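Only one protein chain is missing from this complex, and each of the others stays in its spot.
Should a chain be cited, it is by its letter among A, B and C, assigned in written order, with residues numbered from 1 in that chain.
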Amino acid sequence: MTPVLEARDLHRHFGGVRAVNGVSFQVGEGEILGVIGPNGSGKSTLFNCLLGQLVPSAGTVLLDGQDVTGMAPAVLNRRGVSRTFQLLQVFPQLSARENLILAGQEHVGSRLARLFGRPDAGLTAAANRMLELFQLTHIADLAAGGLSYGQQKLLDAAMAFMAGPRLVLLDEPAGGVNLTLLGSFRERLRAMNTEAGATFVVIEHNMDFVMSLCTRVICIAEGKVIADGAPEAVRNNADVIEAYLGH
Amino acid sequence: MSRDHANLAGALGLVAAAAVLGLLTSPYIVYLLSLWAVYTVAATGLNLTLGYAGQISLAQASFVGVGAYTTAILLPHGWPFGATLALGALLCFALGVLLGFPALRVQGHYLAFVTLALATIAFLVFRNEAWITGGIYGIDHIRRPAGFTSGRGYLFLCLIVLALVSFGAWWLLRSPWGRAFIALRENPVRAASLGVVVRDYTLLAFAIGAALGGVAGALFAPLVQYIEPTPFALTLSFSLLLMVVVGGSGSFLGPYLGALVAVLLPEWLRFLKDYYLVTYGTAVILLLIFFPDGLVGLAERVLARGRTVK
Amino acid sequence: MATDPSPILVLDNVTGGYGRMTILNGCSFAVARAAITTVIGPNGAGKSTCFKAVFGLLRLTGGRILLDGTDVTGAAPRALIAAGVCYVPQGRNIFPELSVRDNLELGGVALGSAGAMRPKVEAALDRFPILRQRASSQASTLSGGQQKLLEIARGLIAAPKLMLIDEPSIGLSPLMVKEVFATLQGLRASGVSILMVEQNARSALEISDFGIVLETGRTRLTGTARAILDDPRVARLFLGADVELD
Partner (left out) sequence: MVGLLAQVLVSGLAIGAIYALIATGFSLLWQGSQTVNFAQGDFVVVPAFVMLGVRGLGLPLWVGVLAALVVSALVLGLLFKRVLVDPMLKHGSLQLAIATMALSIVIQNGLLDVAGGEAFPFPGINGGIDWGQIFLDWQSLIVLAVAVAAVTALNLFLGRTRTGRAIQASAQNPQVAVLLGIDVARMILITFLINAALVTLAALLISPIYLVKFNNGIGIGLSAFSAAIVGGFNQVRGAVVGGLVLGVTETFAATFGPDQWRDAVPMLLLILFVLFRPEGILGRREERRV
């Protein structure tokens, strides 16, 4: 079966620095792939290459077997790839519901039709459903900028699901989220994975979160994949431990 | 009533109030009200570009100029006013698309400088290309469309256009386009990751804003009946920008209030004789310092306080 | 080291963070004199924040910081420089448009006139021949490793007793990392106390005397560098496994 996402020998250099240095991996339908690795190992650069934020120096990115290397983020998004960012990236002046409608609207009809159609692009019901799923209904009409950090984080993640994505890339979803919220957050993501059938790639530093959420983990160090396998196996891999402690 | 509808009602209410006032008052006030309508249209355009989509432009005066010259040049050739207005708006829409391209490369102050430079060049074109614009001598005897020739009549025409513009802008801004413009202002990278095509919306934000500048110009020429390059210099761009910011950048009613202040405050300050513009400018600076969200923001704060007191 | 009779620096149950986000949840440790102490820990453990706390760049909500036995909690950078602390933060911290020599002179800007700094600048250039070669070049033209050396040299102009250095190896080639570490060892030999944060835990500990492991803003383990290196719990701590601590 064709993998949903495949990276083939990706490279990205900045001057002399090889941030991503020959990364290859595949993500199958419905998988939750964790990407771990010490600071500066090239995870974020890899993400940016996968998402069209950066054009790789060499290598190919395939989405459902089709070459999407260097495709602009907006185009990739319309092909069913959505993402969250490491730092909070909601639209602070819009209400939570408006944030969600925005996240879905560009996928509804043509642009001209949207101008003359309904102001919510027919997405209010879908947005409400998403608010409910992420337990945000009570703050639906508040400006996103005024929400607590954890609520913004949930909203940020919820936005990634508004357009019914095929592939979701989550960049440090657990960062800064307190422990009480973390558990329910993980359950939301799991539910989205099973119910919506979306495939995930997750960069995360919180190992407990990675280990309990992901079905498979790869470890990146110095721009290369050094381990790929079941979460526990990767955690106990000698090379991975080596990479985390330095040489 | 939702905030959306309150905005539209507020705008149309102001237009209606201006119409009533126009029926009751002196020709001079009628003229000022017409000017208010013209400025409001131009500032609404800029508010769309700057306030909603977050793209600074110092070229709005040039679009007002293009609209004014288009109407002033074509009216004597027998074109109907409606057609010259539409053509001016269309021309500005096209020029606005071009103006938007620099915004795809640079932002913030750099964009301010590029648009400022383009506005200066546009002014030189108005001044130097006398074969079409009449140069420094300008174009006079611009006639008003039949049925609207009196001062009062022309005010009603301006108010009709303003009402239509208000509805159009309101519709646009509450549509998914408006949401996309705000997304552009607040976080273009995130917007792109949600499928918002940043390039298209940036160009549209400039083009639509410019088109409204053109509409304002088309109204302006027959209002004053004589045009020359000076009113379309950089000073007008600065003034329009200040109207947007004073009213409240990114709030729907901001331009209506900003233009009102710009037209009326100097009149109220007449007792200061010559010093009213200095006073006006100083007042604007103080407002910017203490109420960065403009008059609308100030009003909202006062209302919110009133509510909590109750 | 906790038993060191007169540590140069003591953090005593320090808590604090940015805005509403708490990062340090009771961080306690002591830094020995004329030794290299390395702080390691997983991402988000609060290592860099800890340095900011010492250097007066963070609003503390609790705890004390003692320098040479004197309470310096919340002291401003200027006072800390005068008291003999220098801080080399993570990343690039040079003044790119200024020459190498001018960058060095700025290391003493809080202490005396440009004239008084000149001999110290010359001494620093003698110590780092690579910087002498490039003394008149714009600092932005130096390589990443050279810039790091420049930052260290600039910190030394004020003749500090204690140097706080944050992730010196990040983004450097292995060869340059060696050179930077050798420089730090040289400093220790000349009596400077060094507190270092390093991602590259193993090689940092290898040149260190003591190690401190932080996790979620707390001190989890302290001991000699050797002991930390050999402690199997450390690796597990990094990879997020639950670790029983004594």
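Note that a residue touches a chain if its C-beta (ideal position, glycine included) is under 8 Å from a C-beta of that chain, and two chains touch if they have at least 3 such contacts.
The structure displayed is predicted, hence computed values, not measured ones.
Student: So which of C:34, C:60 or C:106 would be touching the chain we can't see?
Tutor: C:106
Student: From the list B:45, B:88 or B:102, pick the residue that touches the absent chain.
Tutor: B:102
Student: What subunit C residues would touch the chain not displayed?
Tutor: 55, 77-78, 81-82, 87, 89, 93-98, 102, 105-107, 109-111, 113-114, 140, 154
Student: Determine and list the subunit B residues touching the chain excluded from the picture.
Tutor: The list for subunit B reads 56, 102, 105-106, 108-110, 112-114, 116-118, 120-121, 124, 127-128, 234-235, 238-239, 241-242, 245, 274-275, 277-278, 280-282, 284-285, 288-289, 292.
Quick note on the criterion: only the chains that are shown with their structure count from here on.
Student: Of all chains present, which has the mean Cα position farthest from that of subunit B?
Tutor: Farthest chain from subunit B, going by C-alpha centroids: C.
Student: Using mean Cα positions, find the chain sitting nearest the overall protein centre.
Tutor: Nearest to the common C-alpha centre lies chain A.
Student: Counting in whole Å, what is the centre-to-centre distance of subunit A and subunit C, each centre being its mean C-alpha position?
Tutor: One centre to the other, that is 34 Å.
Student: Could you work out how far the Cα centre of subunit B sits from that of subunit C, in whole Å?
Tutor: Here the centre of subunit C sits 56 Å away from the centre of subunit B.
Student: Quick one: which bits of subunit A touch subunit C in the complex? Just the residue numbers, please.
Tutor: Those in contact with subunit C are residues 17, 38-40, 149, 175-176, 205-208, 210-211, 235, 240-241, 244-247.
Student: Can you tell me which positions in subunit B touch subunit A when the two form their complex?
Tutor: Against subunit A, the touching part of subunit B is residues 4, 172, 174-177, 179-180, 182-183, 186-187, 189-198, 200, 250.
Student: Going by the contact rule at the top, pick out the subunit C residues touching subunit A in the complex.
Tutor: For subunit C paired with subunit A, touching residues are 20-21, 42-44, 170-171, 198-204, 234-235, 238-241.
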